[in-house]
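The other protein chains are all here in position, but one chain of the complex has been omitted.
And now, chain A:
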């Protein structure tokens, strides 16, 4: 940046930035990949593992994430309480019902480097199940990241002109009853 002297340039390079990510109809794995990159600071050219250059990430609408395939029924989250007979296995659907934030949280936790920094980086992650975010976090947000998945349009979201412009591909017989 031309025109910034040394101290402001240093501040602009190393200041911690707050990002917003909307999880509506998005796969949690792709959200987690974006978030983990930003939390570690890998998106910055000045990245170093020890220089604590990660940013804050706020993910909203985690209640409305979308899994592809049958992962809601097939994906299983396991944990052990430490006591005998305490092995618990829950499907993604059950876990989501109990805690709408847990799936994204576990996904990001698994994608961060497995060292002592991980807990600190998780503290810089803020997850909200719906659109209501507290005032003080809203004030800090600088940029909204683009959503990783392009959400397809529903049939009723197409305008009349678009539907009419699309050609009819076959013609039914005259007397056919649906």
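The definition used in the following text is that a contact is a pair of C-beta atoms (placed from the backbone, for glycine too) under 8 Å apart; a residue touches a chain by one contact, two chains touch by 3 or more; residues count from 1.
Everything below uses one rule, namely that contacts and distances are computed from a predicted model.
Of "Transcription factor IIIB 50 kDa subunit", "Tubulin epsilon chain", "Phosphatidylinositol glycan anchor biosynthesis class T" or "Large ribosomal subunit protein mL66", only "Large ribosomal subunit protein mL66" is the UniProt protein name of the chain excluded from the display. Screening A:11, A:47 or A:158 for touch with the missing chain picks out A:158. Here the missing chain is touched by one residue of A:9, A:51 or A:74, and it is A:74.
Residue-level contact of chain A with the missing chain is found at 25, 64-70, 72-76, 89, 91, 93, 96-97, 152-160, 162-163, 166-178.
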